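Missing here is one protein chain; the remaining ones are kept as they sit in the complex.
Then we have chain A:
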Amino acid sequence: MEIKIFAGIKEKVGKDVIDIPVGDEITVADLKERIYIDYPELDGEVFQVAVNEAFQTDDYTVKSGDVVALIPPVSGG
């Protein structure tokens, strides 16, 4: 599953997409756990998960084909 990343998270990882191998579906909570395991450099980074360009909570199930992104705390304006 390809996941878009931005800002400080993107800078830490060094690219704008990360790839997390998952099955057909995974909850947001489990996905977060996998991200921290596969990308230990993100330890301490806080983010929300957006699915198909909308914020989703930990119990939401992400399916293959969804557009997923990590949204660190925003600072526009």
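Simple rule for what comes next: a residue touches a chain if its C-beta (ideal position, glycine included) is under 8 Å from a C-beta of that chain, and two chains touch if they have at least 3 such contacts; residues count from 1.
Basically, contacts and distances are computed from a predicted model.
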{"item": "Per UniProt, the name of the complex member that is left out, chosen from \"TonB-dependent receptor\", \"Molybdopterin synthase catalytic subunit\", \"Gas vesicle protein\" or \"Carbohydrate ABC transporter permease\"", "value": "\"Molybdopterin synthase catalytic subunit\""}
{"item": "Absent-chain contact - pick from A:E11, A:E25, A:D38 or A:D58", "value": "A:E11"}
{"item": "Residue ranges of chain A at the interface with the undisplayed chain", "value": "4, 6-8, 11, 45-46, 50, 53-55, 69, 71-77"}
